[in-house]
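Presenting chain A:
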Amino acid sequence: MIGLEVYLVLIGIATLLSMYRFFKGPTTVDRLVAVDIMTTITTGLMVLFALYYKRAIFLDVALVYAVLAFLGVIAFARYLEGGL
Partner candidate 1 sequence: MSQYAALLIALPLMGAFLIPILKKISRSAIMPFLAFVTLVQTGIAAWVFKEVYTTGKPIIIMAGGFRPPVGINLYIGHFASLFVFIVALVSFLMVIFSMKSIKVEPKDKYAMLFLLLMLGATGMIATGDIFNLFVFMEITAISAYALTAYNKSGEASDAAMKYIILGGIGSSFFLVGIALLYGSLGTLNLAQIGQLAQLMDPTVAQVALGLIVLGLAVEAEIFPLNAWAPDAYQAAPHPITTMFSAFVVKASLYAMARILYLTSAVSSWGNVLNLLIILGTLTVIIGELSALRQTNVKRMFAYSSIAQVGFIAVGFALGTQAGVNASVFHMVNHAIVKALMFLAVGYVALELGGVSLEDFRGLGKRMPLTAFAITVGAISIIGIPLFNVFWSKMQLVMAALEAGKTGVIALILGASLVEAVYYIRLIHTMWFEGEGEKIGEDTLLGTIMLLLVALVIIIGIYPDAVWQIVQKAGKDIFDVASYVKNVPLMGVSP
Partner candidate 2 sequence: MVKRALAIITLLLIGFWLAKGLVGVPFGEDKMLVGEYYLENVKEQTGAVNAVTAVVVNYRGFDTLGEVTVLFIASTGVGALLWRRKKERSAKSEGSVVLTAGAKMLLPFIMLFGAYIFVHGHLTPGGGFPGGATVATAFLMLYLAFKEYEIDHKVFEPLEGLAGVGYVTVGLIGLAIGGYFLFDWIWQTWQFGHENIGRLFSAGFIPIIYTLIGIKVGTELTGIVDNMIKEEPKGGGQ
Partner candidate 3 sequence: MNELVVMVIAPLLAGVLAWLLDVRGIKEALGVLGAAVPLGYAAVLYERAGEGINVAYTLGGFQITFALNQLSWFFIGIAALVGFTAVLAMVSTAKSSYEWLFALMSLSGVLGVFLANDLMTFFIFWEIMTFASFMMVLKYNKGASLKYFLLSVFGAYAMLIAIGIIYAKLGTFEFSAVQQAMYRDAYAVMLGGQGLFTKGETALIYLLFIIAFGVKAGAFPLHVWAPDAYSETNQSYTSFFSGALSKAGVYGFILMYILMGAKLTYEFGAFRSTTKFGYIIAFIGGLTIVVGGLLAALQEDIRKLFAYSSISQLGYILVGIGVGTALSMQAALFHALSHALFKGLFFLIVATIVYRTGKTEFKDMGGLAEKMPFTFAMAFIAILSLAGIPPLVGFASKWVLFEAVISQNLPILGGFVFFGSAIGFVYLIRFTYAVWFGQRPTDLDDTKDAPLPMAIAMGILALGNVLFGIAPGLVARELNKIFGREVIGGTLYVLDLGFGKYNALLLTIWLVIGIIIAGIVYFMGAKVRRIPVTDTYQAGNPITMDYNLTIRRNFFLPLKETLAFWLRMSFDRLYRDVGRYVEDLAETLRSYIYNGNVQSYAWYLAIVLLILALWGV
């Protein structure tokens, strides 16, 4: 139909757009939200890359990435709410 590359570009654009919020802020939580969204999108991007290169091994990378990103966001969020 359209082709993988187009989706890669599309998702890449989405990553860049969320990066805008990261740099813009204004609050730390804003940036963190941006990171959260960015990592979610990047996970999808990785999975798509796996297909692009036809290598299932990248799926494992995406999984680990998702786990680490989740914990990272939680840690920062807990820190920001003053819970730690």
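Throughout what follows, a residue touches a chain if its C-beta (ideal position, glycine included) is under 8 Å from a C-beta of that chain, and two chains touch if they have at least 3 such contacts; residues count from 1.
How were these picked? Simply put, all candidates are chains of the complex that A comes from, given by their letters.
None of these values were measured; they are calculated from a predicted model.
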Of the candidates 1, 2 or 3, the one touching chain A in this complex is 2
Spell out the part of chain A that touches candidate 2 in their complex, as residue ranges. 57-58, 60-61, 63-64, 67-68, 71, 74-75, 78, 81-84
